[in-house]
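Down below is the structure, laid out as structure tokens.
Only one protein chain is missing; all other protein chains are in place.
After this line comes chain A, so read on.
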Amino acid sequence: MNGQGTYEPLRLADRHLAELATGGGSDEALDQLERGERTRRQLLLGALHDRRDAPAGPLGSPDVAWQALHTAYRQDTGQVERLLLGPAVGSWVGHLLRRLHGTADGPELWTEWGHLHRLAVSAALLAGTDAHLPVPVTDGRLPLPGLGMLCLPGRWTGHRAVQATVHAGELAVGSGPDQVTLRPVHGPESAVWLPLRSVAPGVPLEDLDPYRDLDGPLPPARLDTAEFTAWRRVFADAVEVLGARTAPGPGRLDPGRIRSVVPWGRVGVLPPPEPTVRRSATTGDAYGAMVITRPAGGVMLAETLVHEFQHSKLAALLHLFPLLDDDRAERYYAPWRADPRHLTGLLHGAYAFIGVTGFWRDRMTDGSADPGTAAYYFALRRLQTRLVVRTLATSDRLTAPGRRLVAGLADTLDGWLRESVPDDALRRARTAAHLHRTEWRLRNLRPARSSPRPTAAFWPDIRTHVFAVRPGVPRTADEFLAADDPEAATSRYARLDPVDPHVRAGRLVAYATLHPGRTARRILARPESARLPGSATPR
């Protein structure tokens, strides 16, 4: 606050924006982003605090929870500040504000307000203060943010309010003979207590908090011991990969910046995980958290950690400044997605994939991954990301800081595009890029206004990873194309459904490979209007 009693605006040094615009960012730059995230969290918590319309449900007024939280904060600011800045708290705050605004759904509203009460209990336990207040319990479970989850014995269904008392680090929940008493902070796992575990020192593996996803609450999905152990092992491998390059730059990540990992889609080791990450996601409400399905190996996990943290960085930058004027129309091609994206989504993709491109660039020479595979992904993603950056740059929708950012991304990518890559990896990367774009256009665009509008249903990208390695013994049409035999590929595509956009994309790209020239360029530019010479292929 300045001498006039008003607050100074947050400022980002241009050199820090320039660093972030390369796709990387120094510790100082990231610290500035995190300062902005703190302000955002404060303002949104304040907005909740100022609401006077909390439902008069079984918990009564939220004032008792706010007071307990404030008491704990005064006693141990450091502990409670870390709790309140936790990613899942951010998700809860954002979700509750959306529910109050009518733009999100969820369970009974008093239970969502009631998460504040659970937060207050956690804060009191961490700070060593006293608290006595009702808390919502769902199906007998009481999640305590940042600490774990209490499982009350007996038969419980639905949402109920129970009394919680905290005194000298001890928590008592319920009353009479059914009361459960324990010391949750650093308490061991038991029949009634599931502690929050860490995938690595300082990095929670968040499988319990109801607000660990991108918006509304979820039931817990506790990993069994074997799956937890597998996560720790693959995360350690990923950290080792990332540790090979520590100087800040695009594609590099200090794992200490990760605030939590939310395991998704499995709680046990069977069936075995896929080699690549099947699903990952991030929300701007939860800086530094990432939802990830466990892959088989550390390299792919490391790639995903880089990818998702790029989203957190960009979201934090967007919170500081509007980077573009987005009408949210979903019409743009994103090379890593099946669906059309709006401009903000495109910017997120570009920023995430410049990180991925840099990641694979490092892997070409540091021995942590197969150099040929790394070369392929580097060649593919630099090409695709540069295409998206051009779309953004020519959109006429960027603000001044947005132009600064996108120009920086373009500079990084243009430099990388001048770097040499082994010919075969380069060829496969270009072919894979053509195939994805071609299939996207066939599925999402129509050749003429009179043509039927495409259904734009989801379609899986099964080619990008197939093309990562040159097939030793090709069998399918795609494999022949990846093996640089477009003639054999063409004869095999001819046996398949010519109307299927996946097949048609293969045929068009194989033709363009066999017959380079103006016709090929026209076909690749607008495949949705293309008709192969001598073909009566309908559209």
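In this text, a contact is a pair of C-beta atoms (placed from the backbone, for glycine too) under 8 Å apart; a residue touches a chain by one contact, two chains touch by 3 or more; residues count from 1.
By definition in this document, contacts and distances are computed from a predicted model.
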Omitted chain (choose from "ABC transporter permease", "Tryptophan synthase alpha chain", "Aldo/keto reductase" or "Thiamine-binding periplasmic protein") - UniProt protein name: "Aldo/keto reductase"
Residue, one of A:Glu274, A:Asp325, A:Asp366 or A:Asp497, that touches the chain absent here: A:Asp325
Missing-chain contacts mapped onto chain A: 1, 7-14, 17, 35-36, 38-50, 66-67, 69-70, 72-73, 77, 80-81, 84-85, 94-95, 97-98, 101, 103-104, 123, 213-216, 218, 264, 279-285, 291, 308, 311, 314-315, 318-322, 325, 337-339, 344-345, 348, 352, 399-401, 458, 460
